[in-house]
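Read through the structure below, which is laid out as structure tokens, and then see the notes.
Just one protein chain is left out here, and the rest sit where they should.
Take a look at chain A:
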Amino acid sequence: MIAQAIPSYALDLFLPRPFQVTGVRRETPDTVTLRLRSLHGDSLSFQPGQFNMLYLFGVGEVPISISGVHPKTRDLEHTVRAVGYVTRALVRLRKGDVVGLRGPFGRGWPLEEARGRDLLILAGGIGLAPLRPALQYLMAHRRDYEQIVLLYGARTPADLLYPTELERWRGRLDLQVFITVDRGDEAWRGHIGVVTTLLPLAERFLDLRQAIILMCGPEVMMRVAARELENRGVAPEQIFLSLERNMKCAVGFCGHCQFGPAFICRDGPVFPLPQIRPLLEVREL
């Protein structure tokens, strides 16, 4: 468990360890996937849905989900979208550069509990990043699960993450993938509209009322999707979502990530809907 893995009496808890960038893959104009390997031979085991704090020397530190693990080298992957001070510097990193890393932190997706069930995965934008290791896990343990459907929405076709992998997933008979964009381009032949417009397609493959639903995306998207799902007879207990807040410590001390009674860093970022549902509807909480 996480608690034992962290030394409790040393300041190590707050001091990132050096990791080298062993590869950079450009996903979209503003997003890259960094592959990281410890300079000290640390090996991290993590649950899909957990995150690390990535540190740039003297610049700052931000929470970034673990977006996968390299099948051969076991290097950890992190998909970063440039939106501000630290993330803009992170996407400029090149192979050989060094970052700091603390983690993994938080609670991940309930993949054990979902064994033997249908799964619906709903992702919006960069929200696919924390769900990618869940998909990788599910594909590696495919027989333990029933139907699996991925619904993924992005702003434009150029913003779709992991295009090669999406193609590969689309080719599988045991995984249904539906993609939509807010705005198409000349070449786009697919769906246009918000991700919830894909729900009727998902319902062709699974019974929503029996499925476990994992979602990550902008908070408005998740709020709308949760309502839409409940309207279709899904019980809140079936829905899990990953939340995002400012984080400074990742271990429940700094107070920044509070969302009502929850510390998102420690009690989340993945929550069952009933735990947070009334709070989701309160503005500026």
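As a working rule, contacts are C-beta pairs under 8 Å (C-beta built on N, C-alpha and C of every residue); 3 or more make two chains touch, one makes a residue touch a chain; residues count from 1.
Heads up, the rule we're going with is that contacts and distances are computed from a predicted model.
Would you kindly match the missing chain to its UniProt protein name, picking from "Anaerobic sulfite reductase subunit A", "Ferredoxin", "Peptide ABC transporter permease" or "L-lactate dehydrogenase complex protein LldG"?
Missing chain, UniProt protein name: "Anaerobic sulfite reductase subunit A".
Who touches the missing chain here, A:Val24, A:Val98, A:Ala158 or A:Val224?
Only one listed residue reaches the unshown chain, and that is A:Val98.
Based on the whole complex, identify which of A:Leu120, A:Cys249 or A:Leu273 touches the chain you can't see.
Considering all chains, including the one not shown, the answer is A:Cys249.
Sort through A:Leu11, A:Ala140 or A:Ala187 and give me the one touching the missing partner chain.
That would be A:Leu11, which touches the missing chain.
Residues of chain A in contact with the chain that isn't shown?
For chain A, the residues touching the absent chain are 2-3, 6, 8-11, 13-15, 18, 20, 39, 55, 57-61, 83-84, 98, 100, 218, 244-246, 248-249, 251-256, 258, 260-261, 263, 266, 282-285.
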